[in-house]
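Shown here: the complex without one of its protein chains, the others still in place.
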Amino acid sequence: MKIELQGISKRFGLVLANQEIDLAIQPGEVLGLLGENGAGKSTLMNILSGLYQPDTGEILIDGKPVQFAGPGDSIASGIGMVHQHFMLVPVFSVVENVILGVEPTGKGDFLDLDTAREQVQQINARYGMDVPSDTLIEDLPVGIQQRVEILKVLFRSADVLILDEPTAVLTPQEVESFFAIVRALRDAGKAIVFITHKLHEIMEIADRVSVLRQGRIVGHGTPSEFSEGDLAEMMVGRPVSFSVGRTAATPGQTVLELDGVTMIEGGQDVRLSDISLNVRAGEIVGIAGVQGNGQTELVEAITGLTGLNGGSVRFLNNEITSSSVRARHAMGIAHIPEDRQRSGMVASFSVAENMVLNSYYDDPVARGVQIDWQQVHDQAAEACLKYDVRTPSVFLGAGSLSGGNQQKMVVARELERDVRLVVASQPTRGVDVGSIEYIHSQLVACRDRGNAVLIVSSELDEILDLSDRIYVMYGGRVIAEFDNHRAEDGSGGADRNQIGLAMAGIGTDDSPSDATLMGASA
Amino acid sequence: MSQTEHKSDTTRDAVRALMAPPIDRDGAWRELFMVPLAAVMLALLFGALIMMATSVSPATILQSFIAMARGSVGSLHAISETLTATIPLVLAGLGIGLAFRAGLFNIGAEGQMVVGGLAAAVASFSLTGLPSIIHLPLVLMVGLAVGALYAAIAGFLRATTGAHEVISTIMLNLISFRLLDYFLRQPFIQKEGRSDPISKAVLESAELPRLLSFFDGNLRLHAGLFIMLAAVLLVYWLLYRSKLGFAFRISGENPQAARYAGIRSGLTIILAMAIAGALAGLAGATQITGVLGRASPGFSAGIGFDAIAVALLGRSHPVGILLAGLLFGALEAGGRQMQVDAGVSIDLISIIQALIIIFVAAPLLVKRILPPLFRTKSVNEDAS
Partner (left out) sequence: MSSSRPTPPSSSAITPVRSIDWRASITGGLLIFLALVVALFLDTSWDAVSTFRISRPRDVWAVGNLTVPSQWFNTIAAIALAFLGTRLFLRGGGRWTALAMGTGLVILAMAFLVWATADKAISLTGMLHATLVRAVPIALAALAGILCERVAVINIGIEGMLLAGAFAGAMFGSLMGGWAGIICAMLTGGMFGLLLAILVISYRVDQIIAGVVINLFVLGLTSYVSSQLFTEYRWLNNASPFRAFKIPVLSDIPLIGPVLFNQNLFVYGALMLVCLSTYYLFYTRMGLRARAVGEHPRAADTLGIDVIKTRYAHVIVAGMIAGFGGAWFTLGSVGRFDDNMTFGRGFIGLAAMIFGRWHPLGALAAALIFGFADSLQQKLSILNTPIPSEFLSMAPYIATIVVVAGLVGQARPPAAIGKPYVKE
């Protein structure tokens, strides 16, 4: 089955998300679709999966124009989509998720789960996916959840698979086995669209590549025609340097020290187990790991958002284990939260109000029980200029800023005051390349001023680029530590492959008792 | 670095530009006033339709609306009645609005009024021999404190166990009615020689002075008017000038952000509920000491529920609540006149009030029914 897109355009309000896009997808090949956040990749694929309707343009299947009124039509035409954020019901079992929408039924609308289970097992076996059929989704690791998504698509006998940023949540090793499945699917004659912003993945898996920038196709061909640099330039629209301008660290005194930190939720669910680590002045320490392995809880333990069930946190040689969020804030701990929309800002508040979100109660903006709004506005305007937050006015609702500017607003709020430790969680998630570069440079500058910086990110590349030292978290533990000291030319540093193994909870050597496993010394 | 020490002119200009007040690009102001206005008009229209459906003749319907106008603003007496009805509506509405801003839906204003009013009544006749200047404030404070405590129960349960305040305040309302019935039969409260549940009368030293009695002894407007105005100012200051109010608003808009900012959510919830209950309790106390003179079953008369509509119509803004309260006070006073003149049940007013909330809460619905009011230039519509 061959699919062509001709002259597809889609507008949201004033934003042209897709502009005159032409694309052809052939059976038995992997088409890489490359573009940075907000380039219009997801919009395009949502059009193809029937979730959105294009304003202009046509979709052709085997040369015949088709129209999708909804996802049902697209599915019926043999197009299946694996979304970046999994479309799985966490409290349903694998089988229930797979059959949802195309359920085999018996008399009286009765769900025939036995038949379903059998069919799922057949597909499972054919592509070697090895997914249990009766486990609840919420009890499965993300790597397996992704296979459930693929099972879902195959269960609907799709010929075209759209994979939207499928590797974002996988360890490097999981990526390898995932690629194996993709190749098996391709060899079985399926057409595959592989959406990503990671260049090396395109180089490895794609048979052809199309680059999307600001809603337009700006280049296509086979990956071998291009270097990674060419692709990056096409994607961003200007030459990009991959390495952050970062000199060797000169670590000073220990700023943050965790000793045996343990967090147990609801008296039974162990979230953090016996974590010991330290961050020194003048260094950036990265926390690597697949999402959901305790990173969020670790940050909450350091910033005081959640109490501990054991262990201690020390900051500049002061015990702060039971200090409040505000006390820690006042001592000089800055916190860039992992999800700015959810907890880092109030969308309906003005930029100025957001700038004092966690300091309104203190000098210099508080006057007794009142807030000095004049002072707030002055400060906010200056911080906006200094940190390149692009807004027409500090009175504008923060929700109407772009993702990059929102994040810069949060960074400005946290770095503008006198800090000694910056805890930055997913500091560049969902922002444009320009803002990423800016935020990275600010974090490095902060280090160079002699502060301690702790970065938590699920993007391994970000961790490797920025960190002087790396801890890997798995299952609520710190299971490995790596030195990431690089030479001038960017060579050396920690081994990506070893970090990947640690992220999967496997020792850096064949035997799990390797000395670099942190836990072994405990 | 040098820039921070010596600011260049361009920087100063840039700062000034950022501090310029925002331009109203999508007619938000227009919407702010048009939606409530259209909502009131539509609700009155639907009220007329409902009257027609219950076989009220067109002549009577017309008569009803005239009576409503006459009874609300047609005379000094009417205005006095309107303002008298406005006082408890605004006080309780301020509480509900404040709780709304803090992300809490206090449906319990009615019950808080009941317990606050009852407590004020007890204080007003059991404390004897006090001069008015001490007795009256004391009585009002008792009503306020008891209302606050009663609301704080729901706040405490929400903060500690997560029990939704909507269900617990509704249950507390129902409980308060039974408590009222029970206490009104107790010998130290029940009026001597009466077998029906009714309290002793408020002592003169605890009565809120009537403002217009020099003019006409029948004008009921009382000094609670000033308490109401003071409460409007106080709540405005609290919400928009104070640290506590900012914490309330952060918690209301985004509880996760509040947690991140180190705001103790439990305390904030309890405080917000307590302040809301204090205002409702005060409403009950002014009603007892200013209007009714004694507590009796059902003395709260659904004011606490109407106040929900007042808070919603006023968009939880103190000034908006004042205006909405005036409107509802007028509807109340006018409705009574309507019942007398046209023989149409005053329950129609509660239907109109409910319709007003529906339309205010669903601006899109109003726009669909009355598109001409909201038609702006097409460019603007695109932008929003």
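Labels A and B are assigned to the chains in the order they are written; within every chain, residues are numbered from 1.
Just so it is clear, a contact is a pair of C-beta atoms (placed from the backbone, for glycine too) under 8 Å apart; a residue touches a chain by one contact, two chains touch by 3 or more.
None of these values were measured; they are calculated from a predicted model.
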| item | value |
| --- | --- |
| Contact residue for the chain not shown (choose from A:Gly7, A:Pro90 or A:Gly237) | A:Pro90 |
| Touching the absent chain when the full complex is considered, from A:Met129, A:Leu151, A:Leu308 or A:Leu443 | A:Leu308 |
| Residue touching the undisplayed chain, where the options are B:Met171, B:Leu234 or B:Leu323 | B:Met171 |
| Residue of A:Gly70, A:Gly221 or A:Pro364 touching the missing chain in the full complex | A:Gly70 |
| Touching residues on subunit A - with respect to the absent chain | 12, 49-52, 70-73, 75, 81, 83, 87-92, 96, 100-103, 105, 108-111, 152, 260, 262, 264, 266-268, 270, 273-274, 307-311, 321-322, 477, 511-513, 517, 519-520, 522 |
| Residues in subunit B touching the chain absent from view | 50, 54, 56, 105, 107, 157, 160-164, 166-168, 170-172, 174-175, 178-179, 181-182, 305, 308-309, 312, 344-345, 347-351, 353-355, 357-358, 361-362, 364-365 |
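Here, only the chains that are shown with their structure count from here on.
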| item | value |
| --- | --- |
| Residues of subunit A that touch subunit B when the two form their complex | 13-14, 304-305, 324-326, 329, 335, 337, 342-349, 353, 357-358, 360-361, 366, 369-371, 373, 377-378, 380-382, 384-385, 391-396 |
| Subunit B residues touching subunit A - in the complex, by the definition given at the top | 11, 14-22, 241-244, 246-247, 249-250, 253-254, 256-257, 259-262, 382-383 |
